[in-house]
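Omission of a single protein chain aside, the complex is shown with its protein chains in their original locations.
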Amino acid sequence: MSGSALPLEIVDLRTTLFTRRGEMKAVDGLSLTVAAGETVALVGESGCGKSLSALSIMRLLPDPPARIVGGQVKLNGRDIVPLPEEAMLGIRGKEIGMIFQDPLSSLNPVATVEKQIVEVLMTHTELGRGQARVRAHELLELVGMPDAARRLDAYPHQLSGGMCQRVIIAMAIACSPSVLIADEPTTALDVTVQAQVLALLKKLQADAGMAMIFITHDLGVVAETADRVVVMYAGRKVEEASVDDLFENPLHPYTVGLIGATPTPGAERAERLADIPGMVPPLNALPQGCAFAPRCPRVMDRCLTQKPALTAPAPGRLVACFAAERT
Amino acid sequence: MQRFEFLGRFARNRGAFVGACLILLVALMAAFASVFFPTDPLRIVGLPELWPGEDPEFPLGTDSLGRDILSMIVHGARATLLIGLFASAVATIIGVGVGAIAGFFGGWVDEVAMRAAELFQTIPNLIFVLTIVVILGSTLTNIVIAIGIVSWTPIARMTRAEFLSLRDREFVQACRSMGMSDFRIIVSEILPNALPPVIVLSSLVVAGAILFESAVSFLGLGDPNVASWGRLVGDGRQLIRSSWYICAIPGIAIMITVLCLNLVGDGLNDALNPKLRDR
Partner (left out) sequence: MSLLSLRDVRVQFNTAGGVVRAVNGVSLDLAVGETLGLVGESGCGKSTLGKAIMKLVPVAGGEILVEGVDIAPLNREQLTNMRRKVQMIFQDPYGSLNPRSTVGRSVAQPLVLAGWKADATAERVETLLRWVGLPSDAKQRYPHEFSGGQRQRIGIARALALSPKLIICDEPVSALDVSVRAQVINLLEDLKSQFGVSYLFISHDLSVVEHIADRVAVMYLGMLFEVGGRDQIWREPRHPYTRALLAAAPIANPKLARARQRTVLQGELPSPLNPPPGCPFNSRCPMAQDRCRVEKPALRAVGNGVQAACHFV
């Protein structure tokens, strides 16, 4: 493991779903880097491939039907795509942690909180059982679990959704991973609890200098948490920019549409929300050219036949759109 | 369009496809029995106890009285299938009715219905059927009803479970909010959604009913005017040491039919279960 390598570097990742209806390119050439201490938000609507990207990085794809067919996922400089499953067991939870959307179903319902955290610690560290239990308690304190000592003996169903998510976070960061992947971690939570969990994730990340990929469909959450944003549509990255640039001057018509479609209290109120006509095309029926062309207000003849490649119109920005290139 | 998809999914299960074809064959055999064998199958037509193949006129041989076994099998198919279908229909009607009401209304209605179902489940089925037949007489109708009465409980439980999960769905609430009556909600809204697994179960009840009737006939309590396969087995049992084929041939017919019905049930389950689609 070289010290200077980025915590996470994804190069041209391709994940395909092999189904009876044919092959669907769920992730089609995704490249992405995340620096230490940086949060990159992966944004898009359902079916855009953001969750499958996360599962590809974790090598947790449901196979069949999904399989990585190309590209590299470099974790601290080492490509983990060709690694055997046994090697991944030592990486997941240790070098890379993951937080899922549904907190209750990601915990084992018949084991206590303490047992689940201790198990993670004992799998990946040299700690003995006694030390691991002490550490489990510390971790629960760290994630702000109210009344942590008592909650160690609790079973998941005795905890609220927010508390379960705190336990999941404690398990994800137990071995101080260099990369944390959060897949819609607050979508199932109430808004006040969501604010607590977001604040907690931010603090933990800043303290440990973790690289974080934050997957969400909620632009509000993106604006609150991300440093950089990657917008995905139909399996491809269509735009990448810093969070300020993206919201101030979105380049891709899809990003423009998403931002216009999200009501923003406190900002100047538009009479009508800018909606995007139509809907996300199914992956097995993608148009020949740009996947967004049928819904795009700036569509040109070229868009219908050619897929636009990513270009860099300004430093630190990427966009895949023929119309945006010209302006 | 939808119907073709359904057939396609069903045919993809090879066992179910073969099963369905064989069942169809048996059904055709039953329907055209009098075309193939216009004479009464119970008439004595040849020498007794001819082994299969011994006389080309009787490819499956003759029984102890010299009746053509092939003719009896073909004619018996009609009785056997009808008994199975009607008994299953009786069980389905009782089961769906009880299950729908129990699942939809819940509360004490559900309690009463489920206790009743448990009562029927604890009675030994065969003895119950035999008792009814002995008391009310060995007619085909009585046998069918008796088998129906002992077979409805699994259907009722299945229907109840489906109703329990469907009754709180939003489309049912939408109907309620429009002021639709309970009866209409049960029959025209929930029932069509609850039926697929029930149909699967009903097809298995047909197989069970055929076995039941065979057992009853084997014990000599079947309808004396109907030559079902079960009765053929029963008639041959005295000669099982010397001419075992008299028992074995109708026995194999029962076995194949029941097996095919089970395969069809499996295929229906695959085809009707939306969770398995797209796999």
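Chains here go by letter, A and B, matching the order in which they are written, and residues are numbered from 1 within each.
Simple rule for what comes next: contacts are C-beta pairs under 8 Å (C-beta built on N, C-alpha and C of every residue); 3 or more make two chains touch, one makes a residue touch a chain.
Everything numeric in this text was worked out from a predicted model, so none of it was measured.
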Sole touch to the unshown chain from A:A149, A:M279 or A:M300: residue A:M279
The listed residue (A:P82, A:P109, A:G130 or A:P265) that touches the chain absent from the view is A:P265
The missing chain sits against chain A at residues 45-46, 146, 160, 162-163, 190-196, 198-199, 217-224, 243-244, 247, 257-267, 269, 272-277, 279-280
Note that chain B touches the absent chain at residues 2, 169-171, 173-180, 189, 192-193
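Following the convention adopted for this analysis, only the chains that are shown with their structure count from here on.
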CA centroids of chain A and chain B: separation to the nearest Å works out as 54
